[in-house]
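A protein chain is absent from this complex, but the other protein chains hold their places.
Now for chain A:
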Amino acid sequence: MFESEPASTALALTAAGLLLVLSVLFSRPSEKIGIPVVLVFLLIGLLVGPHFGHEYIDFEMAFRIGTMGLVLILFDGGLNTPYRQVREHLLPASLLATLAVVGTAALVALVAWSLGLDWMMALLLGAIVSSTDAAAVFSALRGSGVQLSRRVGATLELESGLNDPMAVILTLTLTSQLIGDTAFSLPNFLGHVAMQLVIGLGAGLAIGWLGSQLLGRIRVPAAGLYPALTLAMALLAFGVPTLFMGSGFLAVYVAALMLGNQRLPYRSGILRVHDALAWLAQISMFLVLGLLAVPQILVSFGWRGLVVALALALLARPVMVAACLLPFRYSAKETAFISWVGLRGAVPILLATYPVLAGVEEAMTLFHLVFFVVVVNALIPGATVRWAVTLFGVERGGVERPAPVLEINAIDSLPVQIISFNLHPAALVTGQPARMLPLPAGADILLVVREREALPVTPDTVLQAGDHVHIMVRPEDTRSVELMFGLREDD
């Protein structure tokens, strides 16, 4: 009875709706126990899959959903990364995203090969599981009240934005070598990787620049059309370079970085839409990938999967992270923490569909092995990340739960910005009457949030430790305001 339209579409949408509701509802309990919420989505998919998922989802569809999802996630990540963070952590993060990805892949391959996997397949496995997911780290930390030190958090975040393209390139290149007639050759391989990176970077810069110009100049009648335009840019940034042998994922991230650091019209609206799209993408990717897996095959891997997974977490990642961070001033504890929380996300499972689609022999085995590795490498670090923050002393001090952020929500951008501080006893303004502060010309306190109350700022409002203070300031004067107020809570 559900064979004909519109009933079959309606059924599919009903199922998708129910799965989404379930996933969103389960995010809260998973946050409490510290499991990355995405694993819950995966689990739901896995449980539902054998019953009706396999009829609707095949690898091709999963590949499309996964690619689209990763584009949305990377675009959102790029939009929310300030240049300051890029400048400060670009070198260590790019080493982690390139050298560590290749090295991790190689070490994992070595272990897999010693377990009896063919060496090309072992390399492919290594490449597939080589990229990390910072969103999973932050989602596991959220709700615990613990904040990661800015430097460690920023390094992890930037690394994970940059290493996905690298893992994709490695996997694609190895897959094409596996099914191609030509034998594997290192110069060929390196040339291919370099070309992907260069074209991807170039296309990302070009589309980011064009997009900024376009968004800065045009005026469209409805605010809702701006996010439509930025979404279009995300799609173009992936599609165009991919058609020309470039890394579309790198281009998406770079273009989003440029756009996000631009003065955008209707900025908060755009960011919120992309945030929602990224969540939807996370849920869909994990659900779909869960739907694809066959629990029985997963179980059959048992110890082999576990060995590869542990080798990744305890050997490959720590060795490569330590080697790559050596030239920079990271303390031993910071390095240890960064190695420990190399959480794997949806990207490896998406990448594992490439060889299946390309018709690589034994690709289904690989898919399930990857699945296993990802689950272990999300579960163990995910469940222990709060404990690791304290153990390795990478907590950020003095930060309370963030207050609601004030934003300027105007289609025409104004020459001021709103910055927010969470007052610490060590900041010079703490304990001072608000109206006595020597703020730069044109700057003023807009709002003070104390506990859960918003206070109007009167001549005798005295700033207290713990207050969230929102200040309007010209961009060029932010530094002198930061000097007095201390810790920014909005970047």
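In this text, contacts are C-beta pairs under 8 Å (C-beta built on N, C-alpha and C of every residue); 3 or more make two chains touch, one makes a residue touch a chain; residues count from 1.
The rule is short, and it goes like this: contacts and distances are computed from a predicted model.
Its record in UniProt calls the unshown chain "PTS sugar transporter subunit IIA", which is the match among "NADH-quinone oxidoreductase subunit I", "Circadian input-output histidine kinase CikA", "PTS sugar transporter subunit IIA" or "Formate dehydrogenase subunit gamma". Shown as candidates are A:28, A:64 or A:479; the residue that touches the absent chain is A:479.
Checked against the full complex, the one of A:331, A:365, A:432 or A:461 touching the unshown chain is A:432. Annotation for chain A: contacts to the undisplayed chain at residues 84, 87-88, 329, 397-398, 424-429, 431-433, 436-438, 440, 479-480, 482-484, 486-488.
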